[in-house]
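Handing you this structure, nothing more for now.
As you look at this complex, bear in mind that one protein chain is not there, while each of the others sits in place.
Let's turn to chain A:
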């Protein structure tokens, strides 16, 4: 009596794998790509080649400014005039970099730039994540209105408020110092501070509440929850914010050019338009001698710190963007 159901179930068991497999096969056959590839493998091959050709081609367009900068910066003036030479110089003119360093007065202005951008980054990461914790994890009346207001600051063009800011800083004696460039960062403002608040808030909202509740039951205050639990869980957001904030502060030209007046306080990129002038006074010769290669060497030098930072953070950065909850 009992043997029949067992054998039946065995039969069923034996049947199941094949039925699943055939279903899966049917499903796979149903999908467009495989339907086409079963008809002609050529289509998918051609499609792949097409994707690679386009990507390589466009990657070239995107790498072009860097390739151009590097190769041109290593050219002698003679090579520059020679139309048969497009990319590879006949001999490497390393002295362009020497003049570039000299013309930019690299180390002085590197120090200024580094000081401004590193301090701003520290300020923005700390203050924006702090504020974002409040916006993301604590309920209080007026939260939504304040958040919308903070996002609203993103669309205020700097030109609109630059005159009053200038007057304000003049009154308190901050002109020609780095304070106007650094201090707003510590108050979750500064360059695109609102964007960073947004990034942190998005990520904080996605973290499980149980973690926080457990910590609170154990007697953690909300500051310790933020500092010891929430912040360490979000390296992606920290990396993304650090890199973007660093690059934007480093390249910023509008505010430094208004608030800084004496040359020894200029940032590195601000020296680029003064390159010839500065080389002339330093070497006592006319700028005809220095040409495009020196300018390109200097431009490259002004960007090298950012390149190094990016190379160092690149892997974490791209993972970070994918996981940083920028996705709604």
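Rule of thumb we're sticking to: a contact is a pair of C-beta atoms (placed from the backbone, for glycine too) under 8 Å apart; a residue touches a chain by one contact, two chains touch by 3 or more; residues count from 1.
Keep in mind that, in the parts below, contacts and distances are computed from a predicted model.
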*Match the chain absent from this complex view to the correct UniProt protein name in "TldD protein", "Hydrogenase maturation factor HypA", "Sugar ABC transporter permease" or "Thioesterase domain-containing protein".*
"Sugar ABC transporter permease"
*Would you mind spotting which of A:178, A:197 or A:260 touches the chain that isn't drawn?*
A:197
_Missing-chain contacts mapped onto chain A_ = 27, 30-33, 48, 51-52, 54-55, 57-66, 68-69, 72, 127, 130-131, 133-135, 138-141, 143, 146, 149-150, 153-168, 184, 186-189, 193, 195, 197, 222, 226, 244, 247-248, 251-254, 258, 269-270, 272-273, 292, 295-296, 299, 302-303, 306-307, 310, 314-315, 317-318, 321-322, 324, 326-328
